[in-house]
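Here's the structure we're looking at; comments come further down.
Some chains have been omitted; the remaining ones sit where they do in the full complex.
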Amino acid sequence: MRILVTNCNTTQGMTAEIVRGARAAAGPGTTVTGLTPHWGPESAEGWLDSYLSAAAVIDALRTYQEPYDAVVMAGFGEHGREGVRELVDVPVVDITEAAAHLACLLGRRYGVVTTLERSCGQIEDSLELAGVGRNCAAVVGTGLGVLELEDAERTEAAFLAAAERVRAAGAEVLVLGCAGMTGLQRAVGEKLGMPVVDGVGAAVRLAESLVALGLTTSRAGTYARPLPKRRQWGRRP
Amino acid sequence: MRILVTNCNTTQGMTAEIVRGARAAAGPGTTVTGLTPHWGPESAEGWLDSYLSAAAVIDALRTYQEPYDAVVMAGFGEHGREGVRELVDVPVVDITEAAAHLACLLGRRYGVVTTLERSCGQIEDSLELAGVGRNCAAVVGTGLGVLELEDAERTEAAFLAAAERVRAAGAEVLVLGCAGMTGLQRAVGEKLGMPVVDGVGAAVRLAESLVALGLTTSRAGTYARPLPKRRQWGRRP
Amino acid sequence: MRILVTNCNTTQGMTAEIVRGARAAAGPGTTVTGLTPHWGPESAEGWLDSYLSAAAVIDALRTYQEPYDAVVMAGFGEHGREGVRELVDVPVVDITEAAAHLACLLGRRYGVVTTLERSCGQIEDSLELAGVGRNCAAVVGTGLGVLELEDAERTEAAFLAAAERVRAAGAEVLVLGCAGMTGLQRAVGEKLGMPVVDGVGAAVRLAESLVALGLTTSRAGTYARPLPKRRQWGRRP
């Protein structure tokens, strides 16, 4: 099975990291390929970045030529998943919803720890529209930007502090609220004494499941194929 | 007062029509300028178009040089408003939410009549996140595409038929669910015996109100200014 | 345009203050007239006062002889708006809902700071039924009664303290939860670093908007005209 994982930003290093996380989670026989958008923001933090990212990711997929069996969208809380569902004929799983779906199976309430506080609202909206907002106890920020996550020690400390706030709000399961946090679940899970769900791994397994079950996006409603029309993807030079 | 009205698609004729509607609604002393995105879809119908439109509209505003006092975003149910709120320092009003805000003042429940059925879900989501979904009784499609609205007779007939479904669901007020329907409120309001709210006019008046009251978007939270970073707006030639 | 502003209590001084606030917010060409109910409570604090006020305000409007183009009801969280909508043929805007409608346009979540804690529940109910409760983060009291607001310094200090609680609950925009606080928005807005919405000004602008757009209350449902019948407005002497 061939899974195509889209990064939400143009930073190649982050794509590589996400692909590593995805491969670590994938089943035998699954190949994972990363797709970095050709344009967009270098990191997605806030609504403006998110909409720019959504268009760029859709454009990257639209012009991607290799075959694949499923798409995993690796931008936590970022926009675009419904547009990609219209575009491609294979299953599409966004890491935000994926983490929440698995988290719901592990505890009565889950919580999300993300990067900047400004992203919390976007994540709440994304979970709500995905249909899994009910059992989310809280979405909390660590105060660290996406590109600051490389300092593993600081990230872990900030994550643990934020996790306590989420637990106090009633969460029994934690969700890593950024694709760049992939891998952190091993480091912090034991210290916290609760399951920690990484959206990238969750999405890869959900995508595999859908493919294996022969399921793909419904065309009978809002995710119908895009109508043929003139569209221009970015400014003419 | 200078209001900048953004079309959600690249069709200049529709921008002109929206500007006409906006001017008809604007107060004395208000000037209305239309802004057509330099790229994007020729009409926005569905999620893929909507995300493409959001990025293109943000790009158009980012590079627009003239001064203005408020932005009206004329894409019913289309994405992008939160990103524009991050970008500009003046009030931003989206016609979707604007129509709903005024409709809530006119009856206990309102309903929306839009173009294609595939757009209904997007509109419901947009109203919900704007905080005005509670009193929406139904969102119903006419089956007509955005670019098919020019046949006024057919449009009116389809609108009236859809309006009956909305009324049966409990709506006491109707909302025109497409910027391209501007003007229809006069034609159908009397026949229906209920108020018909046009989002373009509503948004213009709300934008004027915010400016007059000295109010603009809060920076104290999720609509903080975009962080400085590298962003590329469309594919390099 | 002639806007009639109803006070919710019998204190003439408060009517005058509200009218001042309304005039400061009104557009050119708008005249504002205040209407003090002939009976009712001297201030509305709690449910009993609110129902008494509702009947008295409706009675005052019922017997008011001068022409007007819209009604603004200046009792934050007080009852009566639906009854007034049945009674008069012009648009009716209550300051509670008005402030919330504008606040929704300025941030993802808003909060209300009001007078006594006992009023918070009423305000929450009023926002919920108006259809704008979803994005309300919190309603908080200052502990000051309506008639204690005259000490500007104390009021401002109490307001700022309460505002911090509202901000901590996630609000990005503040709403003044009492008609008697009109004017405070200028004093505290800058200190707080967030937009502060005054319901009186918001309602005046919304009423002007509805009139300008030719919109008024729907008769096609729950706000139908009152049925003709015997009604007695207060005890026979």
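The letters A, B and C name the chains in turn, as written, and every chain counts its residues from 1.
The rule is short, and it goes like this: a contact is a pair of C-beta atoms (placed from the backbone, for glycine too) under 8 Å apart; a residue touches a chain by one contact, two chains touch by 3 or more.
None of the values given here were measured: they were computed from a predicted structure.
Of 6 total copies in the complete assembly of this structure file, 3 are presented in place.
By our rule, only the chains that are shown with their structure count from here on.
Ranking every chain by how far its Cα centroid lies from the centroid of subunit A, the top place goes to C. Averaged C-alpha coordinates put the centre of subunit A at 29 Å from the centre of subunit B. Mean C-alpha positions place subunit A and subunit C at a centre distance of 43 Å. Across the assembly, subunit A contributes residues 121 that each touch 2 or more other chains. Interface residues of subunit B, counted against subunit A in their complex, comprise 10, 38-43, 45-52, 54-56, 58-59, 79-80, 82-87, 118, 120-122, 125, 128-129, 145, 221-224, 226-227, 229-237. Within the complex, the subunit B residues that touch subunit C are 25, 27-29, 82, 91-93, 97, 101-102, 104-109, 128, 130-135, 167, 170, 172-173, 192-195, 197-198, 201-202, 205-206, 208-210, 212-213, 215-223.
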